[in-house]
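Yeah, one chain of the complex is gone here, protein chain that is, but the others are all in their spots.
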Amino acid sequence: MEQKTEKKKKATIIVLGGDFDKLFAAFTIATGAAASNMDVTMFFTFWGLRGIKKNMRTGRGFFGRMVGLIEGGDITKANPSKYGFLGMGRWMFGKMMKNKNVAGLTELRQLSIDLGVKMYSCITSMEIMEIDREQLIDEVAGVAGAALMVEEAQNSEISLFI
Amino acid sequence: MEQKTEKKKKATIIVLGGDFDKLFAAFTIATGAAASNMDVTMFFTFWGLRGIKKNMRTGRGFFGRMVGLIEGGDITKANPSKYGFLGMGRWMFGKMMKNKNVAGLTELRQLSIDLGVKMYSCITSMEIMEIDREQLIDEVAGVAGAALMVEEAQNSEISLFI
Partner (left out) sequence: MEQKTEKKKKATIIVLGGDFDKLFAAFTIATGAAASNMDVTMFFTFWGLRGIKKNMRTGRGFFGRMVGLIEGGDITKANPSKYGFLGMGRWMFGKMMKNKNVAGLTELRQLSIDLGVKMYSCITSMEIMEIDREQLIDEVAGVAGAALMVEEAQNSEISLFI
C-alpha cells in the first residue's frame, strides 16, 4: 500500500514594523497559518526586532545606546502605530483586549512558538542597531541574512511583508 | 468535445492601514486584479476597517467610544500617512486627484464592488474596537477570522499585506 506524505504548505512573514498593531497582525497570521498545518517562518528586521527582544536596553556603542534609549524594551512595550503618545494607546488597547478576552502580544508569540513557528533575526539590522544574539529571546531559531529569507519566501505559498 | 474551464487566478489583500495612501493602493490593486479576471478577496483589519465602515461613530463601551472619537468617520475621512495635519493633506490630495481626473477612494471602492471583489471584516479587530456588523457597509461579504484569511491566501497567486 502506498504511503502518501503530503508536503506541508509554507508561509514566510517578514516583520519590519515594531508597532503593536503590526506585531499583533504578524503573530495572528503566524498562529493562524501554523494552526492550519502550514510550515511558518518569520524574519524580524529593523523595528520588528522588538518582537523577539528580551526586556533590556539594546546597543553597546554610542549610537546603539541612543536607539536603545528610545526603542528600549521588549514586546510588552510596543505602541500602536497611532495614538502611541505616552504609552496611552498601548494602555487603552491592552484594556480593550483584556475586556474582550483577546490574547495579548506575549501570549500570541508564545502560541506561535508552541505551534512550531520558526523565528529568525535579520543580521544586518542587528549589526546596525548593535543588538547581540543574547539580547533576543532563546526561542529564536537563528540569525539570518537576505539570502535565507529569499529562499524561504520563494518556496512559500504565502509571503507577506508587515 | 472537451470543455475546458480555466480556473481563475486568485488575489488576497490584507488591509491593516487606514491611511488614504494605503487604502488607495489597496483598492487600486484590487480593481486592477479584478479587471485582469482574477478572483479578489480583501480582509480589512484594525485601522483598515475605515475602508468598509459606514459614516458613524464606532464603539459602544468607553474605550470603543474613545477610539471612535479619534478614528470616527468613513472612507472619505482617510488622511494620507504623511501631512495629515488638520485634514490638510486629505484636502490637498483630493484637489490634486480631481485636477487630474483620478478616481477617488469612494469611487474606487464602488468599482471594486462592481467588479465582484469580496470584502471581509476581521472579527478580532471588530471585537477589540467594538464595531458591529451594522456599522459596516452592506456590501461586506462577511465577518471572518484568521483561518479563512490564511486559506484564501494559500490558494492565491498574489497575497499582499497593506
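In this document, chain identifiers A and B correspond to the written order of the chains, with residue numbering beginning at 1 in each.
The rule is simple: a contact is a pair of C-beta atoms (placed from the backbone, for glycine too) under 8 Å apart; a residue touches a chain by one contact, two chains touch by 3 or more.
Note that the structure is a prediction, hence the values are computed from the model and not measured.
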> Touching the missing chain, which residues of subunit A?
Replying inline: 14, 16, 45-47, 61, 63-64, 66-67, 70, 124, 127-130, 145-147, 149-151, 153-156, 159-161
> Contacts of subunit B with the missing chain: which residues?
Replying inline: 9, 11, 21-22, 24-25, 28-29, 31-33, 35-36, 38, 81-83, 92-93, 95-97, 99-100, 102, 157-162
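Throughout what follows, only the chains that are shown with their structure count from here on.
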>> On a C-alpha centroid basis, what's the spacing between subunit A and subunit B, in Å?
In response: 24
